[in-house]
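With one protein chain withheld, the remaining protein chains of the complex are depicted in position.
Naming follows writing order (A, B and C), and every chain is counted from residue 1.
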Amino acid sequence: MIAVLKNGTNDTQIKKLTDWIESLGLQVHLSKGEYQTIVGLVGDTSRVDEDLLISLDIVETVKRISEPFKSANRKFHPDDTVVKVGNTSVGGDAFAVMAGPCSVESCEQVVEIAKAVKAAGATLLRGGAFKPRTSPYDFQGLKAEGIEFLLEAKQQTGLPIVTEIMDASHLPMFEEVDLIQVGARNMQNFELLKELGKTNKPILLKRGLSATIKEWLMSAEYIMAGGNENIILCERGIRSYDSQYTRNVLDLAAVPVLHELTHLPVIVDPSHATGASRLVKPMALAAAACGANGLMIEVHNDPKKALCDGPQSLTPEQFSDVMSSVKKILG
Amino acid sequence: MIAVLKNGTNDTQIKKLTDWIESLGLQVHLSKGEYQTIVGLVGDTSRVDEDLLISLDIVETVKRISEPFKSANRKFHPDDTVVKVGNTSVGGDAFAVMAGPCSVESCEQVVEIAKAVKAAGATLLRGGAFKPRTSPYDFQGLKAEGIEFLLEAKQQTGLPIVTEIMDASHLPMFEEVDLIQVGARNMQNFELLKELGKTNKPILLKRGLSATIKEWLMSAEYIMAGGNENIILCERGIRSYDSQYTRNVLDLAAVPVLHELTHLPVIVDPSHATGASRLVKPMALAAAACGANGLMIEVHNDPKKALCDGPQSLTPEQFSDVMSSVKKILG
Amino acid sequence: MIAVLKNGTNDTQIKKLTDWIESLGLQVHLSKGEYQTIVGLVGDTSRVDEDLLISLDIVETVKRISEPFKSANRKFHPDDTVVKVGNTSVGGDAFAVMAGPCSVESCEQVVEIAKAVKAAGATLLRGGAFKPRTSPYDFQGLKAEGIEFLLEAKQQTGLPIVTEIMDASHLPMFEEVDLIQVGARNMQNFELLKELGKTNKPILLKRGLSATIKEWLMSAEYIMAGGNENIILCERGIRSYDSQYTRNVLDLAAVPVLHELTHLPVIVDPSHATGASRLVKPMALAAAACGANGLMIEVHNDPKKALCDGPQSLTPEQFSDVMSSVKKILG
Partner (left out) sequence: MIAVLKNGTNDTQIKKLTDWIESLGLQVHLSKGEYQTIVGLVGDTSRVDEDLLISLDIVETVKRISEPFKSANRKFHPDDTVVKVGNTSVGGDAFAVMAGPCSVESCEQVVEIAKAVKAAGATLLRGGAFKPRTSPYDFQGLKAEGIEFLLEAKQQTGLPIVTEIMDASHLPMFEEVDLIQVGARNMQNFELLKELGKTNKPILLKRGLSATIKEWLMSAEYIMAGGNENIILCERGIRSYDSQYTRNVLDLAAVPVLHELTHLPVIVDPSHATGASRLVKPMALAAAACGANGLMIEVHNDPKKALCDGPQSLTPEQFSDVMSSVKKILG
């Protein structure tokens, strides 16, 4: 981390600054030039508050050289993290496929879908029990009952289950859930992240609606700072100025970028990213091609009751077709 | 709400659709044309799930004519809401000014600032006790102790206090807080919104980092659906592609837009929006000029300990200067 | 196209409106309901000015059902367009690869690179002669001389060449250029597009920095309206709120979306999209996997003079490696 000081900063001011930096346990590397004085902060700068540093009257500008995340940083943990989830793994050489309905609607529904996606090659069952909806008047999910239905489907198929948590106080209901999902809207619900950090549950951390990659990794860091390092990142599209044909913009370059920055596994959700079932296949293939560690895909099974399925869900047949093509890409 | 059906939709399918719409308590207005069939949904369409409607195989496109929010909608509540907060009010003809430090650091600090901002004309004292920080390693606030210091400042000055809540489980600590703030990162923390809807506390709902105006009003609707209608909206800048000179883009046109759409008061936070103390004054004046019901401004008092104040905070003298200019604009 | 009229619109006003619509050569389908009157515009609505319609006092809202582009619309031209470019083709089953230096620097440089990229499988040679630079003080390209060097490389390798035009008055210099590129910053330089519409040259139309897909297709429509239908679209990343690790966000979902909307070929430029050579390979693979008709990739050759090559350029060896992997994806 480098701070460039303003012209005219005097020695007393510099001394005060360097004393403070050293009090944080860092070393100072001072370079006084004819035109500018540069202060290098050497050591674990992840604990330096950049906003605070830049707010000092004598500081012209601040430049981080190392990233502010530490536990998530590949530099300090070069090997890929492989997260064990029930009887399967996410990360490393494995390619995880989490499939299932947007919302759990009934036990029959979720069991039937679970069987179908397992047959097509899914490695986890996904399904929403608690549903974050923009409107308070929209369906909010079956909640505890939804989790029970997922567990029943797990028992019948052996597939580990992943479902979303919306408040730390619900944690007791998630005891048998294999992988707890933090949704985009809660990516910076820091109190929830801290509570999840105290558990040893695998966490699927979705990217916030308009989160930067750095903010996303800092949210992973919140969980890891509590001692829980079982984190899987999930790119699900970001907000842009153009939402006419796709709900979000799927930022696939985030996949190789994250592989450089962090050792955590990264999966991709083409269903939410695009909001259109026709686009799930091409985006799933692209995700596989650029190195994602897995996919999360919405699958429904209900030709008679089409009223309740989202425009982004695949039928089991379509899902099966996606899976064969993905396998070809993976080689 | 209008749904345009796809070419070739048959009468059985239309009957099934109109039956379902009527089962929601709505009337149907059907218009079969040579080229397209249009279904008008008449009644309280705020409870119709637009995603679900558009997902139907026979639906080409959906167009909302009335807004999906109801309690917050000016159409059904033409008069301005005036929210009573302690001994003061926000909304209507009053112009509220909430001023104080970003973080509460000590009792002396907050009492001193409270006295200074009151003298300059502030009507509420703001101060952060729980601090949402991007990094888990940054200062997280004094928490319960911070609230006590704010209450002490309230006792000494008579100013009602506003401070941010980050989790519903903290509510007991907020019993004596006059106005509870929901921060930008929690604008879609729906579980928190639901809990706040069960209280009768005035709520300051900040706009999310990249929330649309409609999403923001839907979050207000979450609180109001629970029975709590004491809501103040706060525009605090939105995320854009250019953050070199201002942290966010202050969307001032949201103020008159909201005055049309809703009866709830709208205030503006130029400190967080810009992230630069030099820009607080011009943006405060612009907010007053375009009809905001008030301002939220960061003020610090600590020339000796400049290390701990944000780059966006004003000194009490600067704040006093802003207040005189704002008064001129208000006329 | 549907216009919903405001409550209280009288018959005289409706008559005036429908007369006007019919004067545009369209049929009117009127549906008067108890609550709302709906006007359907039937026929070639691409020539209806939506802004104008919505500005009418009696109109509540307008909804387009068919797209405003016509020549570019797959609906009216179901078969893929294959654009003939010199001795090669772009579109349909062919996979085009345009490779070469960001800027043409010398004849030797461009000839050497041309030979290298041809050997690795490129089908066109790219190179910048006129360079759009944000700063007037940055290198602006070799201009006419640069085009001569490209033509020399074409003669030695047989590769057709593609290079960017920045003003219609330069067209005489582009007479022997096989494919004329319109850069992102000129996507809505309508005077340039009109002039290109009068030629019969193949045009590579890059997406604007923050263009919507519809605006992009409307710009293609400008060229096609002049009679030139030889257009290739190129996705090159769009502007977002996060540019720390990638210069732009590569919107790969635009590829399958465009294949639905238009018959024109779509290629992808992973070099400009990411701005980082390390990310070119994964994004090239993803583009191939999701159905792009080709790639545009920056390649440089100059280990000794590294000062002049961009951080997004590949060496010929790296390019060759990308090509082998792409071929595997294409199967």
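Assume a residue touches a chain if its C-beta (ideal position, glycine included) is under 8 Å from a C-beta of that chain, and two chains touch if they have at least 3 such contacts.
As the structure is a computational prediction, the values presented were derived from the model and not from experiment.
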| item | value |
| --- | --- |
| Of C:Ile14, C:Leu56 or C:Leu151, the residue in touch with the unshown chain | C:Leu56 |
| Residue in contact with the excluded chain [from A:Ser210, A:Asn228, A:Thr246 or A:Asn293] | A:Ser210 |
| Listed residues B:Ala273, B:Leu295 or B:Val322, member touching the removed chain | B:Ala273 |
| Sole contact to the chain not displayed, among B:Leu252, B:Ile267, B:Leu295 or B:Val322 | B:Leu252 |
| Residues of subunit C in contact with the chain not shown | 20, 46-47, 49, 51-52, 54-57, 68-69, 132-139, 166-170, 185-186, 188-192, 194, 209-210, 215, 218, 221-222, 225, 239, 306-311 |
| Residues belonging to subunit B that touch the chain removed from view | 210, 212-214, 238, 240-242, 244-246, 249-253, 255-257, 260-261, 273-274, 278-279, 282-283, 285-291, 328-329, 331 |
| Touching residues on subunit A - with respect to the absent chain | 2, 4, 29, 31, 33-36, 38, 40, 42, 60-61, 63, 65, 210, 239-241, 243 |
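The rule is short, and it goes like this: only the chains that are shown with their structure count from here on.
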| item | value |
| --- | --- |
| Equivalent-chain rotation between subunit C and subunit B, CA atoms, steps of 5 degrees | 180 |
| Remotest chain, subunit C as reference, centres from CA atoms | B |
| Subunit A and subunit B, separation of their C-alpha mean positions in angstrom | 26 |
| Subunit B-subunit C separation of Cα centroids, rounded to whole Å | 40 |
| Intercentroid distance (Cα basis), subunit C paired with subunit A, Å | 32 |
| Subunit A, residues touching no fewer than two other chains | 210 |
